[in-house]
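I have a structure I would like to understand better, so I am pasting it below and will then ask my questions one at a time.
In this view, the complex is presented without one of its protein chains, the others remaining in place.
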Amino acid sequence: MKRSVIDTVDLTVEELDGIIKTACDIIDNPKAYSEKCKGKKLATLFFEPSTRTRLSFEAAMLELGGSVIGFSEASSSSAAKGESVADTAKVISCYADIIAMRHPKEGAPYVAAKNASIPLINAGDGSHCHPTQTLADLLTIYREKGRLNDLSVGFCGDLKYGRTVHSLINALSRYTGIKVVLISPNELRLPKYVREGVLEKKGMEYIETTDLESSLNSLDVLYMTRIQRERFFDADEYERLKDSYVLTAEKMQLAKPDTIVLHPLPRVNEISVKVDEDKRACYFKQVLNGKYMRMALILKLLKDAEEGVAPTHSEEHAFVGKLKCLNPRCITSTEQELEHKFEKTDVEGVYKCIYCEAEYKI
Amino acid sequence: MKRSVIDTVDLTVEELDGIIKTACDIIDNPKAYSEKCKGKKLATLFFEPSTRTRLSFEAAMLELGGSVIGFSEASSSSAAKGESVADTAKVISCYADIIAMRHPKEGAPYVAAKNASIPLINAGDGSHCHPTQTLADLLTIYREKGRLNDLSVGFCGDLKYGRTVHSLINALSRYTGIKVVLISPNELRLPKYVREGVLEKKGMEYIETTDLESSLNSLDVLYMTRIQRERFFDADEYERLKDSYVLTAEKMQLAKPDTIVLHPLPRVNEISVKVDEDKRACYFKQVLNGKYMRMALILKLLKDAEEGVAPTHSEEHAFVGKLKCLNPRCITSTEQELEHKFEKTDVEGVYKCIYCEAEYKI
Partner (left out) sequence: MKRSVIDTVDLTVEELDGIIKTACDIIDNPKAYSEKCKGKKLATLFFEPSTRTRLSFEAAMLELGGSVIGFSEASSSSAAKGESVADTAKVISCYADIIAMRHPKEGAPYVAAKNASIPLINAGDGSHCHPTQTLADLLTIYREKGRLNDLSVGFCGDLKYGRTVHSLINALSRYTGIKVVLISPNELRLPKYVREGVLEKKGMEYIETTDLESSLNSLDVLYMTRIQRERFFDADEYERLKDSYVLTAEKMQLAKPDTIVLHPLPRVNEISVKVDEDKRACYFKQVLNGKYMRMALILKLLKDAEEGVAPTHSEEHAFVGKLKCLNPRCITSTEQELEHKFEKTDVEGVYKCIYCEAEYKI
């Protein structure tokens, strides 16, 4: 196992700052980086389609002078023949120098990283993590606002299932002076484990509201999200909620002159196309920034691998017992040979699955 | 928006001659071009599969020293998540230097070009346009016959839905001394808007016939087409017509010694395999020529972008009114946010959709 990135917090704040610095240098001097990965190969293993993320990784590697192999959906992969994620990781380690992996099952990239002999970047695993999206968000805030602390950040839309929201809140919790405004319908409020486990635990100031308009004039950053059909069990509930919290040009008049609007994309109609012309709309800049952060991260992990930096993830404190992970989206639900392993959390008597991080009280 | 090519007529005759000249120079001196696009990326956005066209573009970019990212069908793309073509174009502009786009909806590449910040080449949009196929046709005629004027050109097969036929007729209408022979069953005759809007308007000599054999001895060029199952609403009609107008070795004996046979490929059985051995069969040469013309076009558009050449398409005279485009294959039929826009045509009271060019009398 090599140093890999499954979650944003696998990187220390210092490392994050270093990656941001590298990204800014790439932006200023792209030619200095155009041969940095010559002869290196990135494997994009996308067990579910995500064109934007995949092409961002591929563009990143190509702009570093490297090349790309991979697949864009599971039907093209050996998984259809029953190969385990662990075996796929071992095989791909023979073909490439670094992996970017997307998988519908939570924890799958962790299992792959454990078995690969090359570094791996999680490109999204179910509702679990999507660290390079968070890197894109952070670079955009940094470049547009000049800082990552002392910011009022609003999150709007689906805060319950919004993986990118949880991840960005988590990342921002390591900076100071962050005030969070949570704007969502009651049904899609930020889950308790983020509210208590991150916001309250870290002593961050936050408010919850159902009203987008009245929040707008206080925000430095407005992070919009899509209400995804696939996150709903009930089609009617989706229909009722999907048009809530649409950002329009009219509403933008209520925002501050320097509020920036972010969105992880793709959007459907939660931001009106008219808003695109507003110079505060930064969601396409985010796309570009995502590419640069992926370049910086690829460089860092290849360097760490070369220098033999130890992996972040240790299973030293993990145990195997009678407990089984019950999360139907956990990789243990499909890979029968995987041992169910758990770790203690900070809360007495609460344990989490080492793969998907689902928590259990015993 | 950058200078893009949606239709062959977006290029002036002088520009076309320049592209042909470049293609011939590439053929003579491939090595002089092998690094021309070093560090550049082509994005192949194929919302429906078309292996031959996609691989031609990819081979073209690679032979120029560039690299390629993209997808080969819509299921792998963000479109499946409801992303608009406009947004996809903006996102891809962050990743690549030029786009080749195939889309089942007519006008989709136009919408993408409008929103991209990099040049775009239409790689086929429904029954609308497929300009690089026409470029392949033109280079093949030029290389085999030594000229693009004073030619008798027969078109055989499905002239009703045959996009490549309409496009080549349109392209040839800008040269002099072209005589057109239209060979098809009555059900698949050339549509009135091409007959009147191109052949008659430009005063080109043409005849219509249902008989392939009697036409053969008069032609310099015979352009065969496939009768595509997907163009038919009625399976029985397809079965009845599909074997009409099959070119065999016997029929080739009726053709002139220097008649060249073209076909846009793939063929099913409309040209007998035995004809392949005939040196007048040029349809595989067409494939090679298509690659060279794509190389020349990529070079031209990247140069135009660098030099800030203005895009061909202006919506200066377009208007938004009560009129809605009713073409079920128009991009406006699926992209709800798109404004229906129209332009005057040369005919009094007739307007055309700026996306799919469907015409309406008011």
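For the reader, a short list of remarks on this structure follows.
By letter and in written order, the chains are A and B; residue numbering begins at 1 in each of them.
Operating definition for what follows: a residue touches a chain if its C-beta (ideal position, glycine included) is under 8 Å from a C-beta of that chain, and two chains touch if they have at least 3 such contacts.
Source: prediction; values computed, not measured.
The hidden chain makes contact, of the residues B:V13, B:A32, B:I207 or B:V268, with B:V268. The omitted chain makes contact with just one of the residues B:M1, B:C24, B:L55 or B:V309: B:L55.
Within chain A, the residues in touch with the undisplayed chain are 39, 41, 43, 67, 69-71, 75-78, 80-84, 86-87, 90-92, 94-96, 337. Where chain B meets the omitted chain, the residues involved are 34, 49-52, 55-56, 58-59, 62-63, 67-68, 72-73, 228, 265-269, 273, 284, 287-288, 291.
Simple rule for what comes next: only the chains that are shown with their structure count from here on.
One finds 41 Å separating the Cα centroids of chain A and chain B.
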